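Shown here: the complex without one of its protein chains, the others still in place.
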Amino acid sequence: MASTATSASTTRDPLEPIPLIQGVQTDESLNTSLLDHVWRSPGKGWWTLFGLALAGLGLLVIGVTVTLWKGIGMWGNNIPVGWAFGIINFVWWIGIGHAGTLISAILLLLQQKWRTSINRFAEAMTLFAVICALLFPLIHTGRPWFAAYWLMPYPSVQGIWPQFKSPLVWDVFAVSTYFTISLLFWFLGLIPDLASLRDSSKKPLQKTIYGMLALGWRGSGRHWAEYKWAYLLLAGLSTPLVLSVHTIVSFDFAVSILPGWHTTVFPPYFVAGAVFSGFAMVVTWMVPARQFLGLKHVVTMKHLENMNKVILATGLMVSYGYAMEHFIAWYSGSQYEFDEFFQVRMRGPMAPVYWLMMFCNVVVPNIFWFKKARTNLLIMWVAALLVNVGMWCERFNIIATSLHRDFLPSKWELYAPTWVDWSIYIGTIGLFSTLFLLFLKFVPAVAVTEVKELRHELAHQAHGHAEEAHG
Amino acid sequence: MSHGGGFEPRRYVIGQFAGPEAMLDATRKMRERGHKKLDTHTPYPVHGIEEALGLGRAKIPTIVLCGAITGACLAYALIYFMNVVDFPINVANRPIHSAPANIPIMFELSVLLGGTSSFFGLMALMRLPEPYHPVFEAESFWRASIDGFFLSIEVPKGQSPEAVAAELKSLSEVSVEIVEESER
Partner (left out) sequence: MSSHDQDPLQDHPEDHARSTPSGNGASSGSPRRISLPIVDEALAATEAASGAVREQRKYWRSIAEKEGSPKLAAAAQREFPPGASELPEVSRRSFMKLFGGGAAAAGLAACHPSDEQAIPFVRRPEEVTPGNALHFATAYGVEGYGLGLVVESHEGRPTKIEGNPDHHDSLGATGRYEQALLQGLYDNDRAKQLKHKDEPLSWHTFLSQMATLSGRHAADGGAKLRFLTEPTASPLQLELRKRILEKFPKAKFTSYSSIAGDGAADGLRLAYGKYVEARHELTRASVIVSLDADFLGEGPESVRAMRQFAGGRLPGAPMNRLYVVEPALTVTGMSADHRLRLRAGDVAGFALALAAELGRRPGFAQLAGIASGGHGVTAGDPKWISAVASDLIKHRGQSLLIAGRRQSAAVHAVVAALNAALDNVGTTVTYATPLLADPLSGPKALAPLAEEIAAGQVDTLVITAYNPAYTAPADLKFDKLLARVPNAIYWAAYEDETAAVSSYVVPAAHALESWGDARATDGTISLVQPLIAPLWGGHTDIEILGAFLGEGDLSAYEVLRRSWAAKQASVPGATGEFDQVWEKWVGDGVIVGTETSPEAALTLDAAAIQQGLGALLAAGPKGAGVEIAFVPDYKVVDGRFANSAWLQELPDPVHKITWDNAALISPAMAKSLGVEVERDNDKFSVLVIEYKDRRVHAPALIAPGHADDSITLALGYGRTGAESVASGVGFNAGVLRGSDAPWFDRGAQVSLATGMHLFGLTQNHWSMENREPAIATSLADFQNPRSEARELLEERRAALPTIHEPHDYSKEQYKWGMAIDLGKCTGCSACIVACQSENNIPTVGRDQVVRGREMQWLRVDRYYSGELEDPEVIVQPLACVHCETAPCEYVCPVNATVHSDEGLNEMVYNRCVGTRYCSNNCPYKVRRFNFLDFTSETPAVRRLGMNPEVTVRSRGVMEKCTYCVQRIERKRIDTRVAGRLIEDGELKTACQQSCPAGAIEFGNLNDLKSRVTKAQADERRYDLLHELGTRPRTAYLARVRNLNPELAKG
């Protein structure tokens, strides 16, 4: 594509000689191999995973039903711990979502060729993660049936409007925007591939369905001309968006006066944490996926290693964030802040979560200093899992632990999640997996068009037909 | 499509090329020979296609810019009206009108409107969705989204498609097809 071509074609690909596409491939071979898993009926692995996912989804349905029926009291929340699992999971999912946008948008702007084979995958992940996240702000309220629309600025019979100084209102705008844009971005990128699905489908039904979804795409040059711009601009918009979303999420806490929340370092360190957990989640899914879907030739070890490098980098940023928090808690001279970090979190009743977080987010990523670890599937998978756990603990620490012991010792209370809390949390993982597996089944998990384009470029560089691109 | 009896099918000459280079070359030449309604069909964007087809600057960026600016202004206006004009109330002794608090939503709305306008603007420009197009009539056109590189020329009234086809053949190694819009 233009942006890529003009510059990249002259320079050699930084990631060579390790190929981004293995073996000798033609457009057609790529097409067949990459679409193969769509035509092929799913294997045992897929079905077992899907079964598990559906079971999880069932839990979600139960949990949400109970919550709506009996009330938020079915959760472990109390006074002072007004927020717990609901918001923890919300932030966690949103964070995971961020990696997708980052990979597809930012790497696109940075013209990182290696993104092409994983961006579709990552974008889908974003989309589904955001769907899971969106669930929580709604059901965690006391009266969801009102919360669903009272936060929207519409002329209500009460003659009253939302209160725009509240970070929660900012949240509503941020998250809904994020979802819309991610969806459009993902779909726009999907159109040409849907067209190739249409054209290579054997059964008439498939042809019609994919045909409709392809919107009659015919690869017209006039279309490509505008399309490239649109895609690029969406990427351009998504990049600051992704930063803004988690910044605003962090405002939910930073804007308050609660020790452990009232922190200026939150926005950057939330974003870093988001990317951190997001990439970990990509690895967690990509490692098995490339195995089961036979994508080894496009999702190469190079990709995985790069992602592990990102995990290491963001992990270090997160560690810095922690260091800063603790330093300021001491340096500010505020007794509440100091107690929060050095008494409540380190020694309080919820200290285990704190130390688990420290281990998973500060210690574990450092294993990726070693190439051996970066390139070992098992190690990276376990590490990625741990990072996901660690990032969940971080949110637990920030939210539940800060709340359960704040200013007045007289109203210090313990917090313990109930079975409903757990089933909803596990349930969202089920929802995520369900959507993801469906995506893997019905849509090319790799951006076929972009891979073809990449192959084209690489081929030309290989044969030194540089002027071709200058034309 | 169908206008009673007076239906005049559009006619196309479609050539399929071995690779993008040949296609680009042919496109340029055909345009130099004064052919107007040219279009190419490729599985992925081919560099230099704009130049080959003689397309002007893309319009999308302008549309998106407008969308984004509208979003930002709308947000500020919205908040100002709701919390300052229509229902001002003492909330925690904070100023009724405080600009900093508006920034997040201004940004989000500008992105939202920018993004949506880029997508729907694009759809408008491409006239998509358009499930049927005469070029689909071509025998091998299904390759256009897989590994085929096509050049389509809409033949103006009064010209014979055969002539155009011959002209195209004379330019490069290509398999040419003539299709006619079908009436449904």
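Letters A and B mark the chains as written, and numbering starts fresh at 1 in each.
One rule holds for everything that comes next: a contact is a pair of C-beta atoms (placed from the backbone, for glycine too) under 8 Å apart; a residue touches a chain by one contact, two chains touch by 3 or more.
Nothing here was measured: the structure is a model prediction, and the numbers come from that model.
Looking at A:R40, A:K296, A:K372 or A:K411, the residue that reaches the missing chain in the full complex is A:K411. Note on the undisplayed chain: of the listed residues A:Q163, A:Q206, A:S332 or A:T375, the one touching it is A:Q163.
Considering the whole complex, the residue from B:G19, B:G54, B:P95 or B:P131 that touches the absent chain is B:P95. Considering the complete assembly, chain A touches the hidden chain via residues 70-74, 76-83, 140-144, 146-147, 150-151, 158, 160-163, 165-169, 172, 252, 255-258, 335-336, 339, 349, 403, 406-414. Residues of chain B that touch the chain left out of the display are 87, 89-95.
By our rule, only the chains that are shown with their structure count from here on.
Those residues of chain A lying in contact with chain B across their complex are 1-2, 5-6, 26-28, 31, 153, 159-165, 169-170, 173-174, 176-177, 180-181, 184-185, 187-188, 192, 195-196, 198-200, 211-212, 215-230, 233-234, 237-238, 240-241, 244, 248, 251, 449-450, 452-453, 456, 468-469, 471.
Note for the complex: chain B touches chain A at residues 20-21, 24, 27, 39-53, 55, 58-61, 64, 68, 78-79, 82-83, 86-87, 91, 94, 98, 101-102, 104-105, 107-109, 111-112, 114-116, 118-119, 121-123, 125-126, 128-133, 135-136, 141-147.
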